[in-house]
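Left out: one protein chain. Kept in place: all the others.
Every chain is named by a letter (A, B and C) in the order it is written, and numbering of its residues begins at 1.
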Amino acid sequence: MSRELSPEAQKEFDWLVTRYPQREAAMLPTLRLIEREFGCIDPEGMKLCAQLIGCSPAKVFGVVTFYTHYKRETDGENVVYVCGTLPCALRGSDALADYLCDRVGIGLGETTEDRKITIKKVECLALCDQAPVCQVEDVDWLRVSKEKADEMLESLGIPKRETAGAAAGGEEKRS
Amino acid sequence: MSAISKPSDTLAFEPVLTRYIGKKDSHTLDFYLSHGGYDAAKRVVRDYKPDEVIDAVKKSGLRGRGGAGFPCGLKWSFVPKKTDKPKYLVCNADESEPGTFKDRVINEEDPHQLLEGILITCWAVGIETAYIYIRGEMWRGAQRLKAAIDEAYAKGYLGKKIFGKKFNLDVTVHRGAGAYICGEETGMLSSLEGGRGYPKLKPPFPAVEGLFRCPTVVNNVETLANLPHIFNRGIEWYRSIGTEESPGPKLFCVSGHVNKPGVYERPLGIPLRELIYDVCGGIPGDRGIRAVIPGGSSAPFLGPDELDTPMSYEGLKDAGSMLGSAGVIVLDDTTDLLSALLNVGKFYHHESCGQCTPCREGCGWVEKILQRMHDGRGRSEDIDLVDEICNQMVGKTICVLSDALAMPAQSVLKKFRPELEKLIAQGRPDVLCELAREPSPAL
Amino acid sequence: MSAPAKTVETVKIKVNGKELDAPKDQPVLQTCLDNGIYIPHYCYHPALSISGNCRMCLCTASNAPKAVISCATFPAEGAEYTTESEEVKKLREIILEFLLINHPLDCPVCDQAGECDLQEFSFRFGKDDSRFEEEKNYRHTKKLGTNVRLYGNRCIVCTRCVRFCEEIAGDAELCVRERGDSNIIDTFPGIPLENPISGCVADICPVGALFVDDFVHKTRVFFLESTTSVCNMCATGCSINVDTWQGEVQRLRPRHNPDVNDYWMCDRGRVGYKYSGAAERLSRYEVGPARAGSSAGDGKAKAGPTDPPRSTRAPSDFGKALAAVSDRAERVRREHGPGAFAFVASAWMSVEEMFLFRRLATTLAGAVPGEAGPATGILAVADGEAWTPRVGGAFKIDSDRNPNRKGAEMLLLGSFISEPFSVLLDRLESGAIKFAWVVGGIPDFSPMDRFRDALGAISNVVVTDILPGPLSERATILLPAASFVEKDGVFVNGRGWAQRCRAALPPPGETRTELDLFQELLRRAGERERVLSAQGVYAELAAEVGAFADTSYKTLGALGARVTDDEPAEREPTGREAAKR
Partner (left out) sequence: MAGPATTHAPETPSQTGIGERLFLPSVVKGLLSTLRHMMFGESFTVEYPEESVYAVNKFPNDENRRFRGEHILVKDDQGREKCVACMLCSAACPAVCITIVPEEVDWEDRDRRPKVFEIDMLRCIYCGFCEEACPCDAIRLTPAFYQVSRTREEKVYDKEKLLNDDPDDPRGKYQSPIHPGK
């Protein structure tokens, strides 16, 4: 089954390609578009991108794997990016990442079984004065203490510590 | 939201680039116009010939704020005047140097200032297409810039026949997707062309053959944001700020172990000590300083005895470090430098694009050795080995990413050698060696 | 060879103190290589765009503060480059140490060992030890396509293969995925590397990361004996090396020839040697009695392969078989005259063989003024699909699957073959033909039914062929032939480029090459004193046939020469030139 963009997205794509003198230059924005449309960039999405841009799928594959900020097929619905670079690390991002993993019950870079949450350590998010920082989809969580981390997890459907110690409890509550 | 502190009492400096930041709706066109926005651009486009603009910028002494500090006007003058190829401006908003978050403030809070700078640049160089390459992670900045561009189009400040002159300009926001190397100017061009963000071979330099093999000017956000002020208040005024070789105000990003981290606008040349203690309120718990990274994580570390270094391009160069993007990271005396260095090593290993052999293999190798040392399996020879590998990585690659790891690593090995030797001798480092045990926003 | 004389702008540079004229738009590396100054390199390939990522070719230049990569440095007037100094030596050691930290030490199992640039440069330029003690990275091993296999751990990410697929093959099936030291070559999931020249990625791979599947674990390259030759699978006639070991062809490799195939050859040609080593190869001379029951005149009455004469043929030897051929030809000529002969050549013969066959035909059939001559024709296989790489260059896959049709046109058409094939068929079927000599030599050949059936009804059918098949089944005298890896000769490709094919192996069993066979028959008929080598026959041919005049084996050399001027000689741009546009 070959995929197609929705009419609105197609319109946006048509506009996008007019902004660049070469079609291939629209690669990154097009991937963003596909990411938004289909929730992640999977091989089908890459194929679609290749078809839209007019290049080989392998090229798109190379590009997608080069960048870390695209949502891959293996990622959960919400990806929690924990900044792990020096300014954040100085303010305890390692401990924060451990805490989050512990709370959700997965390891770094892993996804919960219900495919809701992925926790990834990323490099600098350019919010060093607000360290430690997390980014969940389009929300920046600044100066994340354990309390704030709980708050963040709650927004992702994981109840506060008092109610459940493990991820399983959170999942139950959500369903 | 980034906290922009009020200018410190110790230094009466009226901010220029950040003066509207923190005000309500500072990102809107209405606000910008009501505060004299686009006046400079209007005047420049109407009254100046392109060459005159370049001359003025040359005279102002504006240096690129992205890291290398290359004179801005000189860079523009390298673009061939007569060419049948289109010319491009790429605004580098891919601020990814650890410890740097100044461009984010401008993008999010005062995007029109940037657009005005872009207008002036494009008029000066004769460019009709500009791209703002912004980090994928900065979703809000991208939104604000897009909105600002829409506003500007609607008002006729972008598009065809701007200010009634034969001057067309299209600006497009291009979002990156999480690759440090795309902050390198040629890596950014590769990425903008739709490929992997591989830096390109130089020469040819972008000014001659850059984006789509056409002449291209690549400027940092802060550089461009300086332009309207130069034309609003004049070259004399501009040169009166900062030092002779590094004129103008500069956004300093201070993070790490300070009481008030944030973006501060100060003239170039401010002593590091003043920045840390007077502007940022000193170190939490009145602890001492172990080291300071003055210009983003790729700059060599400074020791506590070097706090009087002036924060300017030439001052830091003399001190054996660099101003870079002016991302000051302060490490207090509880910090384990090996862990800090390992963190830097991890960053560069993760962000190496993998094109050139020395960087691809070297960054990983250095990280592996540092990790081994950190895990308590280090040997006394390892320090020399890392130093030697760093030597081997410097200056042998297409871009300077391998240098960006090698230089801070070598500075740490040199300046803090006894400490590292002690750590190695101890074997398994003690608990202090973790950078922080708790997520501690307040400290 | 005779490249179009284009004025090349040069500048004067100095390399290691030696003054050189360097073409302006050619990297210093290539100029050095052309002048015998060797600079080690991995990512640079003359046919591909410059990537500059391996850093192996670092050298110092008088006009640059840092070391420069010579592959991306274009000569500046008066500049001095140093490729042999302590500093450069150190640079090379550094790069090699870096390259080897994640490269496994599996030379014993790696088929590249012996022709591996990494191995060779480590030996010549590297240090004897490594200070790397950590764990090496692991990367995948997989089949990239039907023909190509990847050993990821050995890859040094020079991206030659990626650039090849993008710039030459045009389909860009390969990419580098991930980044940093996890960089690895891969295909898009579900879209394998399947272009018709995919095997070339293995040739240009400087290390043992990519292999043509056919050659994996076959033998060691240091055992191989190379013979320069020409591929026989189509009219492109790629210059190749035939690598043999222990009397068997192990692989074919393209050989650089700017006028024919650049650096490439197609996957079909690459395995085009297989039939030559087939177990069922014909290797015995067999002579059977003349076919009875097909008396003159009523030949048409019975048709079809009535008796496959295979059973009636008895093993013979070279001498006896030749005697049988001349005896029967003599008898037919006496009884029926030249009109009772048919000679069918093949577009897979070398020009020397065609030349001799033509002469042999006149000798055997004789000529009677006013009477019809022998029936003649030529066998060829049907056209296949043509294919051109994305970026011009000299290489293409010709639709004509016959290696020497052009040569046949030049030597046989008009002078020897004057009638269309249908006339030959009519004459074969008329029953008037009493002696037919068919040269096959075409693997997987299936002649048209009419031809096959007609042969089955002719009393004397001499077949020269390499594999058993419809032709050999109908032979009354079977003469085994040599395949292209076993014979010397010249082939003219579709663009009129004559190249030498050289014998890499002896023919199987008692087989003698056609060259010997034809000459021996001519000698027995008193037409020739000595049996000459292919070179000697070519000299005769060159003296007689205008198009080949002034050429000899010596002038043909390793790369061949143009012998027709049907087509203009201009070269299409190669990868880098075209990529620049």
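Just so it is clear, contacts are C-beta pairs under 8 Å (C-beta built on N, C-alpha and C of every residue); 3 or more make two chains touch, one makes a residue touch a chain.
This is a predicted model, so every value here is computed, not measured.
Asker: With touch defined as in the header, list the contact partners of the absent chain among those displayed.
Answerer: Hidden chain, whole complex, touched shown chains: C.
Asker: If I consider the whole complex, including the chain that's not displayed, which of C:Lys14, C:Lys90, C:Lys136 or C:Arg220 touches that chain?
Answerer: Here the residue in touch with the unshown chain is C:Arg220.
Asker: Which one, C:Cys107, C:Ile191, C:Ala525 or C:Leu559, makes contact with the chain that was left out?
Answerer: Candidates C:Cys107, C:Ile191, C:Ala525 or C:Leu559; residue touching the omitted chain: C:Cys107.
Asker: Mind pulling the chain C residues that touch the left-out chain?
Answerer: Residues of chain C in touch with the missing chain: 106-109, 113, 141, 216-220, 222-223.
In the analysis below, only the chains that are shown with their structure count from here on.
Asker: When B-C is set beside A-C, which has more C-beta pairs in contact?
Answerer: B-C
Asker: Report the inter-chain centroid distance for chain A and chain B in whole angstrom, where each centroid is the mean of the CA atoms.
Answerer: For chain A versus chain B, the centre distance works out to 25 Å.
Asker: Can you check how far apart chain B and chain C are, centre to centre, with Cα atoms defining each centre and the answer in Å?
Answerer: Computed from C-alpha means, the inter-chain centre distance equals 57 Å.
Asker: Would you give the residues of chain C that are in contact with at least 2 other chains, written as numbers and ranges?
Answerer: Counting only residues that touch two or more other chains, chain C contributes 176, 178-179.
Asker: Out of chain A, which residues touch more than one other chain, so two or more?
Answerer: Only 55, 59, 62, 66 qualify.
Asker: Enumerate the contact residues on chain B facing chain A in the complex.
Answerer: Within the complex, chain B contacts chain A at residues 1-3, 86, 95-101, 103-104, 129, 135-140, 170, 172, 174-180, 191-197, 212, 253-257, 261-263, 293, 297, 327, 329, 331, 335, 339-340, 343-344, 346-347, 350-351, 353, 434-443.
Asker: Could you list, by residue number, the parts of chain B that touch chain C in their complex?
Answerer: Checking each residue of chain B against chain C gives 179, 196, 201, 349-358, 360-365, 368-369, 372, 385, 392, 395-398.
Asker: Which bits of chain A are touching chain B when the two form their complex?
Answerer: For this pair, the touching residues of chain A are 19-22, 24-29, 31-32, 53, 55, 59, 62-63, 66-70, 81, 84-87, 89-96, 99, 122-132, 135, 138, 140, 142-146, 148-149.
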